[in-house]
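Note sheet for the following structure.
Here the complex is missing one protein chain, while the rest keep their positions.
Chain naming follows the written order as A, B and C, and within any one chain the residues start at number 1.
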Amino acid sequence: MVNILSILTMNMISPINIIAVSLGIAFFMGLLGNKAQRTSYILLIAALLFNTIVSLQWLYGLANNLVEAQQIFTAGYKPPFSINLLMGLNEAVIASLINIVGLLGAIYMGSTLKKNGSGSQVVFLVLFMSLNVIVLSRDLFNIFVFLEVGSIAVAGLVILQKGVKAVSAGFKYMLATGIIAGIFLIGIIFIYRFTGSLNLDQIIQSNPAIKQGALISSFLILIAIILELKPFPANGWALDVYQAAHPGLSAILSSAVGTANLYVLYKFTGMAGDSLMHYISLIGIVTFVGSNLLGINQKKARRLLGYSSVGQIGLLIAIMGLLPHSNSNFKLIFFGILTSHYFAKAGLFWISGIIKAENIKEWSVLRKKPVLLFLFLSFILALLGFPPFPSFWGKWQLVMELSAQGQFAVIIAILVGSFFEVVYLMRWAGYSIKLEAGTLPEIKLSKYIPVILFGLGLYAVGYFVSQSVEFGNTINYLPLLVVAVLLVVDFLPAFVKNSLSILATGWFAYLLIPGQDTIKFIFTIIFLVGGILTLIPGFQIKGKREGFYPSAMLMFGGLALLIEASNLLQFFFAWEIMTIGSYFLIIRGKKSMPHALSYMLFSVGGAYLILLGFGMVSAGNSGLSLDLLSSIKVYPVLAMSLMAVGFMTKTASLGLHIWLPGAHGEAESDVSPMVSAILLKAGVFGLILLMLASGGEQNSYSGLFYVLGWIGALTALVGNLGAIFQEDAKRLLAYSSIGQLGYILFAFAIMTHMGWLTGLTYTINHFMFKAILFLAIGGIVMKLGTHNMYEMGGLIKKMPFSFIAVLIGIITLAGIPPLSGFGGKWLFYNAVIMKGWYFQGAVVFFAGTIAFLYLFKLIYSVFLGQLKDNHRNVKELSIWFLLPQYILIIGIMVFSAKPDLILKPIGNAIAMAFPSNQLTWEGTKALSTLGYWDATTIMVVIGGMFVVLLGWLMFMSRKAQKVEQFNMVYAAERPERPELTHVSHNIYAGYNKALGFLVAPGITNFWNYTTNLVESTGNFIRRIYSGNGQSYAIHLVSYIVIVFIIYLTAI
Amino acid sequence: METIALITAFALILIGLFGILSNKNILKIIIGFSLFDTGLHVLIVTVGYIKGGTAPILDKVVGTSNAADKIVDPIPQALVLTAIVIGLGVTALMLAYALKLYQAKKSLNITDFKELKW
Amino acid sequence: MIRNILIIAILAGLATVFVSLFWNFGSSDTLTPLATHYANNGVEEVGAPNLVTSVIVTYRGLDTLGEVTILFLVAAIVSFFLKTENTNKEENSPKRETSEIILTASRLLMPIVMVLGIYVFVNGHLTPGGGFQGGAIVATSFVLMLMANPRFQINHRIIATVESVSGISFVFIGVLGILLAGGFLDNKILPLGTFGKLFSAGAIPIIYSLVGLKVGSELSNILSNFQGIQMKNYKQ
Partner (left out) sequence: MEFTVSKILWTLLGLFIVLNWGLIMGGTMRKIGARVAKRHGIPIYQPYIDLVKNYAIRTQITHGIMFYLGPVFRLSGGVGIFLFLPLIFGSDHWSNFSFSGDLILILYFQFFGMLGMALGAGEGGHPYSAIGIGRGLSQFTTIEVPMTLAVIALAVQYNTLSISEIVAAQQGGIANWTMITNPFATAAAMLSLLGAFGHSPFNLVKAPNEIPIGPPTEYHSTYLGVLRTNAAILHVVEAALFMNLFFGGATNWFELILKTFLIYFWSVFVGMVFPRFRIEQSVRWFVKIPLVLGIIAIIIII
């Protein structure tokens, strides 16, 4: 292939031939008439293929420095006397993008084009010819002419879609473009007047910014081209076209026309002075944020894509205005975000045409065709800037550049806009994954292939861009490769994929463990060994379990990368990968859709804060090493706080916790332990990195950590209080996780040696007992088919092994000696008293006592009390669920009896950062400055005593007689139904009366209110799109006037 | 001279725009466009005007040697031709649209075509 | 009413843009360097007395190609746009037969108008006018016929053929420019000839004639498409 290309490049085909061949064929097609549709269609494809080849040839040649950029002089005269075209690397890239979408678009629209005869094909071909010219041309008026050609061609193609909607949309489009063209023309003629030239290079050279008249002319030109790019809110006309046109055309409009117009804007920006550039960036940002805000409540798929399209182009406009074009990374950023938009938007519009579903809720039909669903999700993630797509790198680099310039307000605006986009796109993704699937129309190969190619293109370009980003080559793609393999073999039965996944996780662990320091080692064990343990129950599941393993490995791969990360980029990459994977895992639960969405929103919000923080970290520093966290130059406290809050969205700290109960509670039985026992620790890992980097004991962030301490304490309280009023077993555990993570946050925030020992002990314990509890309860929930504890009961007789596991789990959780939970409590007291955080400590302690309430409720309602009639035939959980539980119990036992095995190395590891008041060891006895604790002895004493007493009681009651279920004293009655004697529902009613006000859903209400506010704002503003084409024209003119007035007041 | 032309041109443009923005009838809107276009064309020609210049066609009076001093700027004249043709094309297409819209709803009132909104 | 006031206010805002352009305008006594170049070297380089034609056909030939394309495009769009099903029986307003006098007069005038049109575009490089103007005049002849006799049928086939062939030829000549002369649409593929003669200025007369033919046929095509609807209404 390379050989062929290089032969081709020996003999470059002049780009003028794009025009000549296209027009020649177009005119010839007119000759053919409507009869020979097939022939003319073949000619159309041939012409588009030719264009594609020419542009790709130039791209190849220019990118490899085989040829020089070429100026093409028409009519044989040098500019400015004649029109000239330029084929440079930029042009080659843009033209290639345009021509590829042209070719594939023509294939996609094949049937429509054939049906409408050669006329429509002529229009199609001319459209792409004109797009090529406006990219290549260096003459202002020439660009105008071909922009008009393009506009008219689009207006012609709009009506390929039948129905009055398309016609009225087309008319609105014509109204708008007509006015824009007029404005453009006024600008052109005056710039000719004031600079004496129509040649772009000459105009730029004459620096129109210095003459007022010329400045106003260039203002008009720029505003016209910006209006072509549909700035918010003067873009109602464009939205209608996106919605009503043939999806193939919408794809072209969004990707090809949008790209071409953006490039025109790029060419024109040379005329604008710095002040104008400022406004361009402002316009872009307003468009990005505004359009995405308005998109939030949109339910119609193509219109929604229209909003997103407008928004993305707004972002690109903003980038154009924000970064100096001489900036070495400008092109990379622009290219990354542009190509994501290009591939994704075209792909999505194409898919919309394949499945013919207007409402986004109907997109669940995609599930009938997993390949399409995969592509759909890839496109959506690409739009949102997730790795490994090009926009991820673009967005990353953009934030880094803007940070270096200190433009944090701009970053925030962009992140807010992105966040709005996440809201509606991820909601849509959720619908497609979860809702009832309708019937999928028959798919023609010609519509299928372009989508697939664009999907592949997205990944390929993503990789390409990553290699050009600074430090992008440090990214380890191994985990993604594993995911890809699992995607390919998704048709295999689950147990095969499960084995593969376990092997892969083990392999990651094998690769990672050597040479890690203690803390990372602990997290490697939690993430990866935990991963293996929680994957084991998957053997229980029959069938294929489509999509599960790629998601799981995406998450575990992300976690592995997180540990491996040595620079900010790697870390953020891993963080995002993990987020996507976990999202797809969480959403698998039956009722998980809304919860997965709120998980995603909080995660993305957190990720953006982290990104912003990273931006601040990198600003003023060179390189991206994680070590920079300890030398933040710009707003260090703010940066630290942002990152901390970002990580706290994952640990579900107070205020950011409302996603967790639903997400963990509704997830599948073996997913809950993954996300609860393992995934939450990713946030902890992040916090640990931050806190270690902050300087340990001698940090300058004591205020921040004080606040974090309180947040941790209150989180513990609220989480545990929430848990006691749950009737749903898994939600109870989920709330418990919130509480436990509150303890952990609190402990780390203490920032002393003892505090950190506490934190890490809690972390390890929580990993073990929460995995046990969720595995056991999850297995039971799966067996019984209900989450409600009051519908269970008496299962101890059916599932003794699970009962023992849960019992050990809750003893550990409660911190009752002799199990390892007590170690955490003991360390905690020492840490709190030494630090002097008495009140916070008391709050956490109170939370701990509350834990008893829910723990009792859990074990009592599920295992004790009366067995229900419909559970009389339930069997013990399968070995696949019990095995990991018992492995973890062994872990707990070891940690309980010999905590020094783990705590000593941890102590040594953190002694660097926290040298004072260390824990000292005398054999198995731990000594702090306050007290002492000998876990081994305690184990022996209690164990010995327990055995003696048990033996005694057994001896005493050896003749005890086993009785029937209902044999008991019950107010002189004998109950017959288990429900009547199993008090489980709302057993803490009294407590609720007394302290229930503490769990009033204030925070949920706050977030609901915020969401409603955003949505209703969006809905309100959306009304300006009244559907009246004339109003859109008024918007357009007002937009010009308003921007002009703002601009005038500034100069 | 060019002042008057310029004022006329701008006035025409504004009148045309007013027609476009205020008339409900689609045909009248298209007429507004024609006015708007005409204003633009006048503007372009005016910009090319040189005080006391003549048409840029060389003949016995205006030869190659003195052309540069005598003629008006030929470029805007060339541009205006293009602009006219484009305007014509747009108008034709708009009329076709108007026809189609009328066929669909038996109405030429632009406010009747609000199926797509928000 | 409020809406109109609002519109006026907005337009007043737009007028401020124009006013600021107006103040900066000033009158000019000299040509721009670009125009001066054309004035001084146009004849030598292109060989056409009509400098506007030189600019249109040669210097800015690509624009002209674009213009032609626009008309072509509109013709194509209108043809498939209006071709589509439209069956409206109520539209059947019976039309009166045209009077004999008008019919005859129009038939008489039509060739004359056409000849005028052809004259205008053939002489485009010498006199005011050119391909577009000539083409428009040619189309006028068809308008005349249509106005006189609404049942007049333009032969689509011929028009389409003329349209396409002239278009292809235009592009072909343009490409010849690359091969034989300085660049795309260079007129020097033919000798410049004697200044002021009909066969001079290289390929300009040919190009302009092609443009004229093309514009004429395109406009006629558009007209006939509009008329097509009219005809359908008649038949029903």
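By our rule, a residue touches a chain if its C-beta (ideal position, glycine included) is under 8 Å from a C-beta of that chain, and two chains touch if they have at least 3 such contacts.
Nothing here was measured: the structure is a model prediction, and the numbers come from that model.
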**Message:** I'd like to know which visible chains would be in contact with the absent chain if the whole complex were considered.
**Reply:** A
**Complete:** Missing-chain contact, candidates A:P493, A:G836 or A:P915, resolves to A:G836
**Request:** Give the residue, chosen from A:A994, A:L1013 or A:L1048, that touches the chain omitted from the document.
**Result:** A:A994
**Complete:** Of A:A409, A:L456, A:L949 or A:L1013, the residue that touches the missing chain is A:L949
**Message:** One chain is left out of this view; which of A:N64, A:S631, A:T937 or A:T1004 touches it in the full complex?
**Reply:** A:T937
**chain A residues that touch the omitted chain in the full complex** = 794, 796-797, 800, 803, 807, 810-811, 814-817, 822, 825-826, 829-830, 832-833, 836, 838-839, 841-842, 845-846, 849-850, 852-853, 856-857, 859-860, 863-866, 925, 928-934, 937-938, 940-942, 945-946, 949-950, 953-954, 956-957, 959-963, 965-971, 980-984, 987-988, 990-991, 993-995
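One rule holds for everything that comes next: only the chains that are shown with their structure count from here on.
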**Request:** Using the touch rule from the top, work out which pair, B-C or A-C, shares more C-beta pairs.
**Result:** A-C
**Request:** Round to the nearest whole Å and give the separation of the Cα centres of chain A and chain B.
**Result:** 50
**Complete:** Taking each chain's mean CA coordinate, chain B and chain C are separated, in whole Å, by 15
**Message:** Could you work out how far the Cα centre of chain A sits from that of chain C, in whole Å?
**Reply:** 54
**Asked** Which parts of chain B, given as residue numbers and ranges, touch two or more other chains?
**Response** 13, 17, 21, 75, 79, 82, 86, 89, 93, 100
**Message:** At least two partner chains per residue is the criterion; list those residues in chain C.
**Reply:** 7, 10-11, 14, 25, 28, 32, 34, 38, 60, 63, 66-67, 70, 73-74, 77, 81
**Footprint of chain B on chain C - complex, ascending** = 3-4, 7-8, 10-11, 14-15, 18, 22, 25, 27-32, 34-36, 38-40, 42-44, 49-52, 54-56, 60, 63-64, 66-67, 70-71, 73-74, 77-78, 81-82, 86, 88, 127-128, 130, 132, 215, 222, 225-226, 229
**Asked** Can you list the residues on chain B that touch chain A in the complex?
**Response** 13, 17, 20-21, 24, 26, 29, 33, 36-37, 40, 43-44, 47, 75-76, 79, 82-83, 86, 89-90, 93-94, 97-98, 100-101, 104-105, 110-111, 113-118
**Fill in**
Note: in the complex, chain C contacts chain A through residues 6-7, 10-11, 13-14, 16-17, 20-21, 24-25, 28, 32-34, 37-38, 45, 58-63, 65-67, 69-70, 72-74, 76-77, 79-81, 83-84, 157, 160-161, 163-165, 167-168, 170-172, 174-175, 177-178, 181-188
